[in-house]
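Structure record follows, encoded as structure tokens.
Note that one protein chain of the assembly has been removed; the remaining protein chains are unaltered in position.
Coming up: subunit A.
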Amino acid sequence: MVDLDPVQRPKFTPWVEKYRPSKVEEVSHQLEVVAALRKSIQTGQVPHLMFYGPPGTGKTSTILALSKELFGGEFFKQRVIELNASDERGIAVVREKVKKFAQRKIAKHPDSNFNCPSIQIVILDEADSMTIDAQAALRRIIEQYSSNTRFCIICNYISKIIDPLASRCVKFRFSPIARDAQIDRLKFICEKENVKVESDDVFQSLVDISAGDLRRSINTLQTASTFKQNNITKRDIESISGIVPHEFIIKVEQIISNTDGFSDVQFLTQELLWEGFDVQQVIYQILDHLMSNPKLSDLKKARLSEIIAETDVKLIQGGDEEINLLYTLSSVSRIIKVKNKHGSHQ
């Protein structure tokens, strides 16, 4: 295992690691979780935990911060084992490694004055990629060793965790981080790193792009800062974040609402693919753009959402980008145009 403590790192530290909160109180936005865990730290009573929520909302940060506070700065590494998807986690590993860790005697804290609860923590990060068998093997282990070992299960999708395992834990949902909380954190980092931005608009666009994923906005900010220390502009952020420029979306809208043949849409699809845009991003942004168009009726908007949801599933399951994008654009085009013919519901 590599050193988990950010202070010890050489200077090439990604900010997401450098500014990982070291106290539970510092975790951005997750007020309920923080309130519940504060109690745990005071009393030293920790239940089995399950953290779930979208990426970049502070799940891993929270448990690392919690264990640091419980066991103290350096010592916590002896009381915590972190297993994530990069480690092999089949049923054999659960049986051997986890069991061995759970069975062993707990190391004494060197400082006898430190009020250190006599438990150890197993962190199962990214648990939704564990096999069902491995999860089933955990069931008994969790109960058997609950006198001295606590489990913290972290996942993106709670539906991928088997019920018996979920019911043994106290569940905390991590919601996407709100705008203000993100902006506060980003401002804090900017101040510490001595990075200047042009205006507060920059933060706004960072938050827009990240859609609640704080890691993504911090990463984007850091990359932007390697190009420019001063005066980072909104354009800089947009150019490195992989979003489709607004001009393109307008162009797409124009073409699909005026064309009456397939070949135009086909040509457009090819163009978009050649430009190398992320197809998912393209369709999200088109949807976003059309949703804010007051001329489209609610019914049309519902139909559009339906089409785009369908495509999204297919793309995630590995569908071909060309065919799916063509289908989406041509369907969207037809839906929009029906309205143009009747022209009555405005």
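Rule of thumb we're sticking to: a contact is a pair of C-beta atoms (placed from the backbone, for glycine too) under 8 Å apart; a residue touches a chain by one contact, two chains touch by 3 or more; residues count from 1.
The rule is simple: contacts and distances are computed from a predicted model.
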Protein name (UniProt record) of the chain left out of view, among "Ribosomal protein S5 domain 2-like protein", "Trafficking protein particle complex subunit 2", "Replication factor c subunit 3" or "serine C-palmitoyltransferase": "Replication factor c subunit 3"
Among A:114, A:188 or A:262, the residue in touch with the chain that has been omitted: A:262
Sole contact to the chain not displayed, among A:84, A:204 or A:297: A:84
Interface with the undisplayed chain - residues on subunit A: 1-2, 4, 9-14, 16-17, 55-56, 84-88, 90, 92, 125-126, 129, 156, 210, 213, 215-216, 219, 222-223, 226-227, 240-242, 261-263, 266, 273-281, 314-324, 326-327, 330-331, 334
